[in-house]
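Only one protein chain is missing; all other protein chains are in place.
Right, chain A next:
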(Lines give C-alpha, C1' and ligand atoms only; values in the text may rest on other atoms or scores of the structure.)
Protein backbone atom coordinates (compact mmCIF):
# COMPACT_ATOMS: atom_id res chain seq x y z
CA UNK A 1 0.00 0.00 0.00
CA UNK A 2 1.09 3.52 -0.64
CA UNK A 3 2.73 5.18 2.28
CA UNK A 4 1.08 8.32 3.50
CA UNK A 5 3.70 11.01 3.64
CA UNK A 6 3.44 14.72 4.08
CA UNK A 7 5.36 15.24 0.89
CA UNK A 8 3.54 17.46 -1.54
CA UNK A 9 6.30 17.67 -4.13
CA UNK A 10 4.16 15.76 -6.61
CA UNK A 11 1.86 18.74 -6.82
CA UNK A 12 4.62 20.73 -8.46
CA UNK A 13 5.06 18.27 -11.34
CA UNK A 14 3.83 19.84 -14.55
CA UNK A 15 1.67 16.99 -15.85
CA UNK A 16 0.34 19.15 -18.67
CA UNK A 17 3.65 18.91 -20.50
CA UNK A 18 2.88 15.25 -21.27
CA UNK A 19 -0.40 16.21 -22.92
CA UNK A 20 0.18 16.54 -26.63
CA UNK A 21 -2.58 19.06 -27.36
CA UNK A 22 -1.56 21.18 -24.42
CA UNK A 23 -2.81 24.79 -24.44
CA UNK A 24 -0.19 27.28 -25.50
CA UNK A 25 -0.46 31.01 -25.58
CA UNK A 26 -0.81 32.43 -29.03
CA UNK A 27 2.39 33.83 -30.36
CA UNK A 28 1.61 37.37 -31.31
CA UNK A 29 1.88 37.76 -35.06
CA UNK A 30 2.47 41.46 -35.28
CA UNK A 31 5.94 42.64 -34.38
CA UNK A 32 6.21 43.71 -30.79
CA UNK A 33 7.47 47.25 -30.34
CA UNK A 34 10.93 47.47 -28.90
CA UNK A 35 9.85 50.00 -26.34
CA UNK A 36 10.04 53.77 -26.17
CA UNK A 37 13.13 55.63 -27.31
CA UNK A 38 14.96 56.85 -24.22
CA UNK A 39 16.73 59.71 -25.98
CA UNK A 40 13.52 61.09 -27.41
CA UNK A 41 11.63 60.85 -24.10
CA UNK A 42 14.45 62.62 -22.24
CA UNK A 43 14.57 65.31 -24.89
CA UNK A 44 10.80 65.87 -24.57
CA UNK A 45 11.08 65.99 -20.79
CA UNK A 46 13.90 68.54 -20.98
CA UNK A 47 11.71 70.73 -23.16
CA UNK A 48 8.85 70.39 -20.61
CA UNK A 49 6.67 68.69 -23.26
CA UNK A 50 5.34 66.25 -20.69
CA UNK A 51 2.10 65.20 -22.39
CA UNK A 52 3.96 64.36 -25.59
CA UNK A 53 6.49 62.34 -23.58
CA UNK A 54 3.63 60.49 -21.86
CA UNK A 55 1.98 59.68 -25.17
CA UNK A 56 5.27 58.51 -26.60
CA UNK A 57 5.91 56.01 -23.81
CA UNK A 58 2.30 54.72 -23.86
CA UNK A 59 2.12 54.34 -27.64
CA UNK A 60 5.44 52.49 -27.73
CA UNK A 61 4.82 50.28 -24.72
CA UNK A 62 6.24 46.77 -25.34
CA UNK A 63 2.89 45.06 -24.72
CA UNK A 64 3.13 41.29 -24.50
CA UNK A 65 6.88 41.32 -25.10
CA UNK A 66 8.71 38.28 -23.79
CA UNK A 67 11.89 40.26 -23.25
CA UNK A 68 11.94 41.26 -19.58
CA UNK A 69 14.83 43.67 -20.12
CA UNK A 70 12.86 45.74 -22.65
CA UNK A 71 9.83 45.77 -20.35
CA UNK A 72 11.87 46.90 -17.36
CA UNK A 73 13.52 49.68 -19.35
CA UNK A 74 10.14 50.89 -20.58
CA UNK A 75 8.79 50.80 -17.02
CA UNK A 76 11.69 52.87 -15.70
CA UNK A 77 11.22 55.40 -18.46
CA UNK A 78 7.44 55.58 -18.01
CA UNK A 79 7.78 56.06 -14.25
CA UNK A 80 10.25 58.85 -14.91
CA UNK A 81 7.65 60.58 -17.07
CA UNK A 82 4.81 59.97 -14.62
CA UNK A 83 6.83 61.34 -11.71
CA UNK A 84 8.01 64.34 -13.73
CA UNK A 85 4.47 65.55 -14.32
CA UNK A 86 3.29 67.74 -11.46
CA UNK A 87 0.18 66.88 -9.43
CA UNK A 88 -1.75 69.83 -10.79
CA UNK A 89 -1.16 68.79 -14.38
CA UNK A 90 -2.15 65.15 -14.06
CA UNK A 91 -5.83 65.64 -14.75
CA UNK A 92 -5.11 67.63 -17.90
CA UNK A 93 -2.62 65.01 -19.12
CA UNK A 94 -5.01 62.13 -18.50
CA UNK A 95 -7.76 64.04 -20.30
CA UNK A 96 -5.84 64.03 -23.57
CA UNK A 97 -5.41 60.25 -23.63
CA UNK A 98 -7.48 57.76 -25.60
CA UNK A 99 -9.32 54.84 -23.94
CA UNK A 100 -6.60 52.39 -24.99
CA UNK A 101 -3.90 54.70 -23.61
CA UNK A 102 -5.74 54.89 -20.27
CA UNK A 103 -5.67 51.08 -20.06
CA UNK A 104 -1.92 51.04 -20.71
CA UNK A 105 -1.38 53.88 -18.24
CA UNK A 106 -3.29 51.89 -15.60
CA UNK A 107 -1.01 48.89 -16.23
CA UNK A 108 2.05 51.08 -15.66
CA UNK A 109 0.55 52.59 -12.50
CA UNK A 110 0.08 49.13 -10.98
CA UNK A 111 3.56 48.04 -12.12
CA UNK A 112 4.89 51.23 -10.59
CA UNK A 113 3.37 50.31 -7.22
CA UNK A 114 5.53 47.17 -7.31
CA UNK A 115 8.74 49.21 -7.34
CA UNK A 116 8.21 52.13 -4.96
CA UNK A 117 10.78 54.88 -4.63
CA UNK A 118 10.78 57.96 -2.41
CA UNK A 119 7.34 59.61 -2.75
CA UNK A 120 6.43 57.67 -5.88
CA UNK A 121 3.48 55.72 -4.49
CA UNK A 122 1.62 58.83 -3.35
CA UNK A 123 2.11 60.40 -6.72
CA UNK A 124 1.01 57.24 -8.53
CA UNK A 125 -2.12 57.13 -6.37
CA UNK A 126 -3.00 60.56 -7.76
CA UNK A 127 -2.50 59.22 -11.27
CA UNK A 128 -4.64 56.24 -10.34
CA UNK A 129 -7.46 58.46 -9.14
CA UNK A 130 -7.50 60.51 -12.33
CA UNK A 131 -7.20 57.48 -14.62
CA UNK A 132 -9.97 55.70 -12.70
CA UNK A 133 -12.27 58.69 -13.17
CA UNK A 134 -12.11 58.10 -16.91
CA UNK A 135 -11.47 54.37 -17.30
CA UNK A 136 -13.65 53.16 -14.41
CA UNK A 137 -13.45 49.68 -12.91
CA UNK A 138 -13.15 48.33 -16.46
CA UNK A 139 -9.59 49.57 -16.86
CA UNK A 140 -8.56 48.00 -13.55
CA UNK A 141 -10.17 44.70 -14.60
CA UNK A 142 -8.17 44.85 -17.81
CA UNK A 143 -4.92 45.25 -15.86
CA UNK A 144 -5.78 41.96 -14.16
CA UNK A 145 -7.18 40.02 -17.12
CA UNK A 146 -5.09 41.19 -20.06
CA UNK A 147 -2.24 38.91 -21.12
CA UNK A 148 -0.59 41.80 -22.98
CA UNK A 149 1.25 42.97 -19.89
CA UNK A 150 3.69 45.84 -19.69
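Note that contacts are C-beta pairs under 8 Å (C-beta built on N, C-alpha and C of every residue); 3 or more make two chains touch, one makes a residue touch a chain; residues count from 1.
FYI, contacts and distances are computed from a predicted model.
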*UniProt protein name for the omitted subunit, picking from "TBC1 domain family member 19 isoform X1", "Large ribosomal subunit protein uL5m", "Actin-related protein 2/3 complex subunit" or "Vacuolar protein-sorting-associated protein 36"?*
"Actin-related protein 2/3 complex subunit"
*Which residue numbers on chain A touch the omitted chain?*
21, 23, 26, 28, 63-64, 99-100, 103, 134-139, 141-142, 145-148
